[in-house]
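Some chains omitted; the rest stay in position.
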Amino acid sequence: MPKLAYLGPEGTFTEEALRVLAPDAERLPSSNVTAALEAVRRGDADGAVVPLENSLEGAITTTLDELAWGEPLIVTAELLLPVDFSLLARPGTEVGHIKRVFTHPAAITQCRNFIARELPDAVVVAAPSTAAAAQEVSLPGSPYDAAIAARIAGEHYGLVELATGIGDRADTVTRFVRVSPPGPLPAPTGADRTSLVVFLTDDHPGALLEMLTEFSVRGVNLTRIESRPTGDGIGRYFFHFDLEGHVADARVGEAISGLHRICADVRFLGSYPRADGLAPQAKRGTTDVDFAEAAGWLTRIRTGRV
Amino acid sequence: MPKLAYLGPEGTFTEEALRVLAPDAERLPSSNVTAALEAVRRGDADGAVVPLENSLEGAITTTLDELAWGEPLIVTAELLLPVDFSLLARPGTEVGHIKRVFTHPAAITQCRNFIARELPDAVVVAAPSTAAAAQEVSLPGSPYDAAIAARIAGEHYGLVELATGIGDRADTVTRFVRVSPPGPLPAPTGADRTSLVVFLTDDHPGALLEMLTEFSVRGVNLTRIESRPTGDGIGRYFFHFDLEGHVADARVGEAISGLHRICADVRFLGSYPRADGLAPQAKRGTTDVDFAEAAGWLTRIRTGRV
């Protein structure tokens, strides 16, 4: 039974994701993404489940940065989880009496309309996670009257649900990934995704265009690009890429080898089945069969058998 | 005397930025970026100063999203401000007794080493801003023992500085922008920056490459690219671009007209002097003189004077 660290405490959306990705795993709640990934790096956990991006909030930058720096880890699975928020309070609390609300900043943004309409006078304070907010609210003497969090968090911490489905959009989704120590990759399924971190050799104009051309010329489609600061001053960035296909695919392998050649550093973050199961349309001449045929042809012409 | 909203309360780095950008302005502290920009949109303020990105933390996504949606506003100035953090507490507090620290999540990340070394057992709680953390700590009965914030915040709220320069990196910089209602742009200086928000027509593979080509073919260099979710599901993004030059420059005008033609929407966020004063190297054939000469030539050949 694998032991998986996750962004805790119990009751987070991440715990929900973990239960779907690895129902039988032992769960090791961590206080933040950094701690969850460090547990894997130290060998205290066999893997971790962490959020990577949210359809409303965007990238979870802590996850991006933790994967880019420090000891390498690889992504071995992903999950798209609809997220919805509930207003949770200690039993006996009435909505009209709520003065202070505790929740994660992402939830503040995503429940903006509900808060403006139902809690116009409440002070809303930022918490490190929605589950931590629920936990804090559950404590006797908490300065907060209510938390905005997943329903599961209310169940964990004995809170009652005063309102449910309070997010501004009903279709908000968070993408979670399972992160593992380096080791054998999930086998290609025909509908895979590959994640990379890329550091430029120098910030010359056109470097990004060059990188994208390495992909496009081999018919590899990007599904996500994020820039992150290197820490070396405004204007210095590195990039996270998600792309269609598996590193075992010839076109993906050649494309990221090309990146590796022209960039200061490329960190491979894994190839894994896409949660949405979408198989890419291979552009003409970019299937594994095409690459194998071309390799055979090249071998022949190099020996003058034209 | 213009009235400028800013990310308050008093004592934030943003206030510091505002004092540099507009020393004589009346200052209107707002509880968050959204509120500051809404004050401009409603006409309650003549402008606002908000953070846009940090060399360690990356983009301030709230600012990016606020500028992308809602009534249009334009950026009219930028400032790069070194940011440094101090550990602030009520008079009489000793470092050894600090159990609960309140600060903005960005500060938690940026002071990670100091916290691990000097406050290994303290609980660190996320605050909406560093100045809000200082304000909270200054209140009698606050559950927090210390705040991590700008020194200026300590002065505002009567806290003492227990440690200074506690950021992991001494060279951290935040980029602030002055935002104004639509209106005349700052005149070109020869060292300008232009900001844009771009929404794709559809997420076809290669759309990003096409956008970058619109810039590169006219010799316009990008200095920043950020992707943000449109809110319509994982895998749907829009883009923030910063580029070298002023929209009054011929090459910039033609490039962003090109973007406008091929994209679903391009929101112009302003052209303004670069804080670093760096003038771009115009690629061969891309100066205003080159464009004017080519326009004259085109007029001639269209009438058969070859």
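As written, the chain order gives the labels A and B, with residue 1 at the start of each chain.
Heads up, the rule we're going with is that contacts are C-beta pairs under 8 Å (C-beta built on N, C-alpha and C of every residue); 3 or more make two chains touch, one makes a residue touch a chain.
The shown structure was predicted, so the numbers you read here are calculated from the model rather than taken from an experiment.
> Number of identical chains in the whole complex, 2 of which are shown?
Oligomeric count for the entire complex in this file: 4 copies.
Here is the rule we go by: only the chains that are shown with their structure count from here on.
> Roughly how far is chain A from chain B, going centre to centre by Cα mean, in whole Å?
So the centroids are 24 Å from each other.
> Could you list, by residue number, the parts of chain A that touch chain B in their complex?
Residue list for chain A touching chain B: 53-58, 61-62, 80, 105, 109, 125-128, 143, 169, 171, 173, 175, 205-206, 208-209, 212-213, 216, 221-229, 231-237.
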